[in-house]
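Omission of a single protein chain aside, the complex is shown with its protein chains in their original locations.
Up next, subunit A:
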Amino acid sequence: MKRCDLLVDLGRRRFLSGAGVAAAGVAASAVLPANETKAAVPTARVTYPSTRLGNVNELKLNEPLDVAYPDDDASGVLIKLGKRVEGGAGPEGDIVGFTTICPHKGYPLHYNSERRTLNCSGHYSVFDCEAGGQETWGHATQNLPQYSLRVDEKGDIYAEGVDELIYGRLSNVL
């Protein structure tokens, strides 16, 4: 799994290059066949994998844990906020997960633990992790895609869905 902090520099370099269309710098995963099964009734939404992203024991208060979901090319974070929030999972309802690819132009977001916001070094957008990823300020035309999380009895944290389209893909599950 990629460190999102390293991607801050990557984003900066892309912007600095002034290139209009930077090639994808993200490593390609195995190519999945397109869901073209004949005669199958397509579901209204894509079918998400249930993916274990970590365990509650791995989470430290207000420190982002880098994850990826629904696949390795879609970086994200889990954060334990220490207070119950809407969309929060776990016994305290305080665990949230978000994509860290900015839905504006695909630059990597980084976490600011003082404000508890995810911030984009590319064009200064700010998303509030305590308000469902609401774009406090910024350029994206959507709030930050958030994971549907489930925590089982062992404390394992599973992501099972995403509530907005992830940047760089026209289907959340490729």
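List of remarks:
By our rule, a residue touches a chain if its C-beta (ideal position, glycine included) is under 8 Å from a C-beta of that chain, and two chains touch if they have at least 3 such contacts; residues count from 1.
Everything below uses one rule, namely that contacts and distances are computed from a predicted model.
The chain not displayed here is annotated in its UniProt record as "Arsenate reductase (Azurin) large subunit", chosen from "Arsenate reductase (Azurin) large subunit", "ABC transporter permease", "Cytochrome d ubiquinol oxidase subunit I" or "Alpha-D-ribose 1-methylphosphonate 5-phosphate C-P lyase". Interface residues of subunit A facing the missing partner chain: 5, 8, 11, 14, 16, 18-26, 28-29, 31-32, 34, 45-46, 71, 73-74, 86-87, 103-107, 110-117, 119-126, 128, 130-146, 162-165, 167-174.
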